[in-house]
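A single protein chain has been removed from this complex, and every other one stays in its place.
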Amino acid sequence: MPLYREEAATGHIVEDPWLRLADDAAVPADGMVLVSFARWRGARAVLLARRGPVGVALANADPVEALAADLPRLDLVALHFPKFSDGRAYSQARLLRGRYGYQGELRATGGVLQDQIPFMLRCGFDSFESEQKGFGEALAKARTLFSVVYQPTEDGRAPASLLRLKRRNAVVS
Amino acid sequence: MAKNLSGDLQVASANRLSDGVVVWLDDAGDWTVRLDRAAVARDRRAGEILLLRAQAEAFAVIDPFLVAVAEDNDGTIEPLSLREKIRASGLTFDVIAADAVRYA
Partner (left out) sequence: MPDTYFYRYDDYDRTLVAERVEQFRHQVRRRLAGELTEEQFKPLRLTNGLYLQLHAYMLRIAIPYGTLSSRQLRKLADISRKYDRGYGHFTTRQNLQLNWIRLEDAPDALAELAEVDMHALQTSGNCIRNVTADHFAGAAADEIEDPRIWAEIVRQWSTLHPEFTFLPRKFKIAITGSPNDRAAVRVHDIGLRLWRNAEGEAGFEVIVGGGLGRTPMIGKTLREFLPKNELLAYLEATLRVYNRYGRRDNLYKARIKILVHEVGVEKMRADVEAEYAETRDGLLGLSDETIEAITRQFAPPPLPHRSAIVPQVERQKFEDAAFALWLKSNTAPHRMAGYRIVTASLKPAGAPPGDASAVQMEGVADVADAYSQGELRVSHEQNLIFPHVAVEDLPAVYAALGRLGFAEANVGKVTDIIACPGLDYCALANARSIPVAQRISNHFANLARQHDIGDLKIKISGCINACGHHHVGHIGILGVDKNGVELYQVSLGGDVDFGKTALGTILGPAVAGDKVVEAVDSLVATYLDSRAEGERFVDTYRRIGAEPFKDRMYAAV
């Protein structure tokens, strides 16, 4: 499944360096390992004790709160859209980035389509697994689609209300 | 006029993608706005085949489906359900005319 990141040079597709570990497979001593939330809860100590980076894949009903304390030690969190129209992962993403300060890679998996990229970027996703034709090109243009936003998110973009305040105060001063 | 109301007769219909207009699949596999040109399937098996044909031609339409129809002695086809009758023949009341100052 093609993996896309914004900053990748060629068509934005990157090799996925992560191994998605099946729940019943042994935990390798090193290497980048992505485990399910259930595996994480069962083998947390083991996973953190090893040398390689660890990532957790959440189902969209899994509580992000449970990961909060360990986020500084995670390099990847993968969130899931069972269907592109199931929007729970948008909330999970915002909580991870905003409330819990997660700074590692935040990956969108499952129903990931180019028309939702602007929303996903605003919610803090920075990598995307998608089979859709033209996804890379859309990702390249996604940040140019909307130059105005109305609400603040963790992407740091100033919403229109803030820009208006600044403009008014600039005029006054 | 005696009508064939057995429910075995079916035609394939959809809404045209570009403009939403109601269309029917004709014998040539094209979509027509004329119900009287719709290809009629006369038994269940023929209906299944008709639906497959419609789905194969679905590029320019949205979600084709089968509509049960009745046929009278003259060969005039009419959908059985009220919804499909309205879909085929339009609103059951007069709308206000575009340049009308008042409703008639």
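Order as written gives the chain letters A and B; numbering starts at 1 within each chain.
Convention: a residue touches a chain if its C-beta (ideal position, glycine included) is under 8 Å from a C-beta of that chain, and two chains touch if they have at least 3 such contacts.
On a predicted model such as this, the values are computed, not experimentally measured, just so you know.
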### Message
Quick check: which displayed chains does the absent chain contact?
### Response
A, B
### Task
Consider the whole complex, including the chain that is not shown, and state which of A:R44, A:R88 or A:R143 touches that chain.
A:R88
### Query
Of the residues in chain A, which ones touch the absent chain?
84-88, 90-92, 94, 98-99, 113, 115-116, 118-120, 122-123, 133-134, 145-153, 159-161, 163-165, 168
### Task
Just the residue numbers, please: which parts of chain B touch the chain that's not shown?
15, 17-22, 59, 62-63, 80-83, 86-87, 90-93, 95-103
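Criterion: only the chains that are shown with their structure count from here on.
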### Task
Take the average of all CA coordinates in chain A, do the same for chain B, and state the distance between these two points in whole angstrom.
47
